[in-house]
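Before any comments, here is the structure.
The complex appears here minus one protein chain, its other protein chains still in place.
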Amino acid sequence: MSNAIIEARDVSFRYESGLSDAVSHLTLRIEAGEFVAILGRNGCGKSTLAKLMNALLLPTGGEISVNGLQAKTEDDCYEVRKSCGMVFQNPDNQIVTTIVEEDCAFGLENMGMEPALIRKRVDEALAAVGMSEYAHASPAMLSGGQKQRVAVAGVLAMRPKIIVFDESTAMLDPVGRRDVFALARQLNREEGITIVWITHFMEEAAQADRVVVMDGGRIAIEDSPRHVFSRMDRVLSLGLDVPEMMKLAARLRASGVRVPKDIMNVEEMAVALCQLRSKN
Amino acid sequence: MSIEIKKLSHVYMPGTPFEARALNEVSLNVADGAFVGIIGHTGSGKSTLISYFNGLERARTGVVFVNGMDLGDKETDLIAIRRTVGLVFQYPEYQLFEETVAKDIAFGPTNLGLDAEEVERRVVHAMNQVGLDASRAKKSPFDLSGGQKRRVAIAGVLAMEPQILVLDEPAAGLDPAGRQEMLELIEDIHRSGVTIVMVSHSMDDVGKYCDRLFVLSHGDIAYQGTPAEVFAHGDALHAIGLDVPECAKLAARLRQEGFDIPEGLYRMEDVAGAIIDNIGKGGKA
Partner (left out) sequence: MIKNVTIGQYFPGESFVHRLDPRTKLLATIALIAVVFVSNGFAGFAVIAAFVLLTALSTGVHLKFLFKGLKPIFFIIIFTFILNLFFQNTGEVLVQFWVLKITTGGLRMASFMAVRLILLVISSQLLTLTTSPISLTDGLESLMRPLSKIGFPAHEIAMMMSIALRFIPTLMDEADKIMKAQKARGANFETGNILQRAKAMIPLLVPLFVGAFRRAEELALAMDARCYRGGAGRTRMNQLKYTRLDLLAALAVVALFVAVIVVNRVCPF
């Protein structure tokens, strides 16, 4: 129990203009070091949940504690944001300055850190995301994927325990998408940073430790990716998709080919079919 | 032949240190009634290419013909071009500006110089085509959801009743269900007789809907042909950062394992059929 780094208990949130709760009586535990994917159709409350984790919003009901702290005052919010960084969807709208390394320093400057220490952390963070050679470049000259890497570096420099990615790959092309996702996985594995990965891309969610599917502000399904996606009809009814191979498995099973129904990728399908063939 | 491009080159900021070649002697044809896919990365030149399709850029080197009109010729009537080719850019919802949905959709047809009655007819028809309820006509487009806004923007182009519709990443940023609906909407428009050119990153999407593909890479057409022909270059595509549909990958993998899967299969139903032929109603034994 003690390892929960984010713990939401019966959390609700309603926007001032809202007619109903954007997040409604939601209970969720995220363990330290986990890679959790959050899925759900547009408007299901995933972005609101992300902002609750970062104390950009405070619950209107229930409570959420992040890294052992429940934000009540403005100072608490500030502490929560230090431990829980956030990377947003639009790479253009989260870079503050006109020079890459200065943007990377922005959070640390806000924290009032010593200039020499900022310099060290910024250099390390840019190296960690592979953007050192662009330290003095203007963000306007970078590709979408590179801008997102700069955004990650800006968060990373603050040495957070958790990073929330709110659809950070939605506006990238496939190369940029793979790139940023791989970076998040690397930070999770090598640095032990807890990752909350909000996405519309099933192939990304399929690689998470755990998948949380939201619907109408609540959690609809919460399980390992394999278990979540193998409930194909339910997942499709929630406005999501399942991996292509899982759809193929269902089609084959309907025609009497007995492949397992929880096949996630091409490799698994190939292995299963080879086994079936050798049995015949 | 509805679009015919020959040896089209485009250089950005020629003669400056920023000079960059966006298109390199590109030639392509789009047949009447086709559903064509253009695939390539950011910077591959695809956005530049589609701006030539309706005269936003005028060809300086190379020629662009649309239904026999020479788009490089300054004498060619722009209104006639815009009537023929509709262009839907990426995230088209960001171009909405009018007070009401109906007024926004009417912008294009009004610019074509049509009379009020005809404009009204087209607005109603276009809303119907994209599945927008008539009750939304008097609403502000800014109050709609993201997916609905995009439909309004597409309706605004459809209301110009183009014979050729060009869409740049029409499904970008939508959730899976929204993507699916958007692609089906485009397929419906295609079925109603409109030639479609769709720019996409997703091989799965173009594989499902297109009958001809062009793969752009660094301003060159790297591969072209039917989806089956293009997907046959799986490894080469991978090298330029593109993928083939999962089912095409599986087919290739199974062939390696000695399965008898014909070349050129990429649709799920076809690959499933071939697997069943190999295994029989297997597993029963």
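First chain written, first letter: the chains are A and B, and each begins at residue 1.
The criterion applied here is as follows: a contact is a pair of C-beta atoms (placed from the backbone, for glycine too) under 8 Å apart; a residue touches a chain by one contact, two chains touch by 3 or more.
Please read all numbers here as calculations on a predicted model, not as lab measurements.
Taking every chain of the complex into account, the absent chain touches A, B.
Although one chain is not drawn, the whole complex shows that of A:Glu114, A:Glu190 or A:Asp233 it is A:Glu114 that touches it.
Think of the hidden chain as still there; on chain B it touches residues 12-13, 18, 51, 54, 56, 79, 82, 86-87, 89, 92, 94-97, 107-108, 111-112, 142, 156-157, 160.
One chain is missing from the display, and on chain A it is touched by residues 51, 54, 56, 78, 81-82, 85-86, 88, 90, 92-99, 101-102, 105-115, 118-119, 122, 138-140, 154-155, 158.
To be clear about the criterion, only the chains that are shown with their structure count from here on.
Annotation: 30 Å between the Cα-based centres of chain A and chain B. Per the touch definition, chain A reaches chain B in the complex via residues 40-43, 143-144, 170-171, 173-176, 200, 202, 239-241, 243-245, 247-248, 251-252, 255-258, 265-267, 269-270, 273-274, 276-277, 279-280.
Looking at the complex, you find that chain B touches chain A at residues 41-43, 145-147, 172-178, 180, 201, 204, 241-243, 245-247, 249-250, 253-254, 257, 259, 268-269, 271-272, 275-276, 278-285.
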